[in-house]
Each structure stands twice: as C-alpha cells, then as structure tokens.
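Every protein chain of the complex appears in place save one, which is left out.
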Amino acid sequence: MLETLTVQTTRRAELIDITDRIAAVIRGSDITSGIAVCYVPHTTAGLTIQENADPDVTADILYKLDALVPRDDPRFRHAEGNSDAHIKASLIGSSVTLVVRASALVLGTWQAIYFCEFDGPRSRHVHVKLLRG
Amino acid sequence: MLETLTVQTTRRAELIDITDRIAAVIRGSDITSGIAVCYVPHTTAGLTIQENADPDVTADILYKLDALVPRDDPRFRHAEGNSDAHIKASLIGSSVTLVVRASALVLGTWQAIYFCEFDGPRSRHVHVKLLRG
Partner (left out) sequence: MLETLTVQTTRRAELIDITDRIAAVIRGSDITSGIAVCYVPHTTAGLTIQENADPDVTADILYKLDALVPRDDPRFRHAEGNSDAHIKASLIGSSVTLVVRASALVLGTWQAIYFCEFDGPRSRHVHVKLLRG
C-alpha cells in the first residue's frame, strides 16, 4: 500500500514531527505486521528519527547542520544558492524504514519521525509504503 | 519475524560489531531469502556498515565525528548535555537494511554491521525485522 502525505513547511529550515500522521496511515491500512518505508521525493529535504521530548534537540540539530554546511560558502557553484540544503539532505537521508507490529510503529520511548525541511517554505510530500511480513 | 538484541555498551562512544548476532537471528528464522531491517530504538545511537579488518577505521570515525560535532559546543541548548550524540545519531542513521540470500547476509568482503554508541555506557536494543522475498 502506498499513500502520500502533504507537509506544508513554514520556514527555510525546520524539523516537523510527522509520527502521528504515519501511524494513522498504518492504522488505516490492512497491514498489521511488516515495515513502513517513508520516502521524501525531494532533493533539499529529508527524514530523520529523533527525540520529541525536548524541542531544543531539533533546534540543536538545525544549528549544527548550519554550522557545518553554511549556506553562503563562496566555493559553492550551484546557481540556485541552495547547495547547503542539497548537502544536508544527503547527510540526513531521504528515507527512513520503520518496523510495524500490531498495526503500530515500533518506536523507542523518545523517538519521533521528523520531516527535515532545508530549503522552505514549501509544500512537500512524503510517500509511505507499507510491506506486509 | 521480529527479534530484539540487547547490546551493552561500555564507553560514552564506541562502535560494536554485531554482524554475527544478526547473522544468527537470520539462521534461526525460517526466512531464507529477503531483507533484514536492523533498527535502533534510541535517539543517541545508530547503525552503520563499515570495515572490520582494521580497528583503526572505527577509531578514525569516532575521532572525526567528535571533531565535527564536539560535545561542549556552547551554542547547544539541550540541557542534558548530549546534543552531540543526538546529532551524530541523525548523521549516521538509526537503521540499516541488508539483503538476505540462502539464509545469510549478503555483505562485502570487508563489511560488518556496527552498533554506534554516542552517549553510553548503556544497555541498548537493536530490532531485527526479517521480510521474505
């Protein structure tokens, strides 16, 4: 089963918790056990699994990615001015694979699934592909 | 099939080879062909595939991750003092997906599966989900 979520981002860079929306896709399907492949069809955004208890964690991730890959590096050639976003997307990755059991995500106590916007604000998509097994 | 391994780490940061334990899970299952999704339910640890021939490789990875993301960055806000571990976990990733053929992992000559501890020592878990195909 393949379903596509729309995520509206509101800043150039932000991490948005989409755990509940992915859990709802699973609950709405007839797949009770297997895996969920969450996939971003963009080249300046990604997906990561991180802590959702303290919002300072995602703030620190965005701060550090910016410190490592500043947007205004004069050696970037790509004319659109968003090479930093492409690089951050490749470092974070464009998909996460999750375990599904009893129609629910198998997540750690502090884990949430974050959509990582690196070149917004934009309207984005996340594909959720469920495999039975 | 879903099985959970326990990994006891002994230092703040270390890479622990868990290849043999994952191979044993596969041998103990009735799935001879498919994929193995290995998943860490933690936000300050990850999984990576790397060389196991020379221990200097994993030492160099830990050294470089520390150099890129030092623990004592005064701009980190997260009060627990382990923002570096969260960031390293997101850079490395919380899962690896492996190919299974003839009841064995399809690995390259030098490849091993490493549990990456970034905020230990702790007792950690790794979920191993097998899909037939």
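Lettered A and B in written order, each chain numbered from 1.
Note that a contact is a pair of C-beta atoms (placed from the backbone, for glycine too) under 8 Å apart; a residue touches a chain by one contact, two chains touch by 3 or more.
Computed from a predicted model, the values in this text were never measured in an experiment.
Asker: Could you list which residues of chain B touch the chain missing from the display?
Answerer: Looking at chain B, the ones touching the missing chain are residues 34-35, 48-51, 54, 56-57, 59-61, 63-65, 67-68, 91-93, 96-99, 101, 106-111, 131, 133.
Asker: Please give every residue of chain A in contact with the chain that is not shown.
Answerer: 2, 34, 37, 39-43, 68-69, 73, 75-80, 83, 86-87, 89-91, 93-95, 97, 125, 127, 129-133
By our rule, only the chains that are shown with their structure count from here on.
Asker: Just give me the whole-number Å value for how far the CA centre of chain A lies from that of chain B.
Answerer: Chain centroid spacing, chain A to chain B, equals 20 Å.
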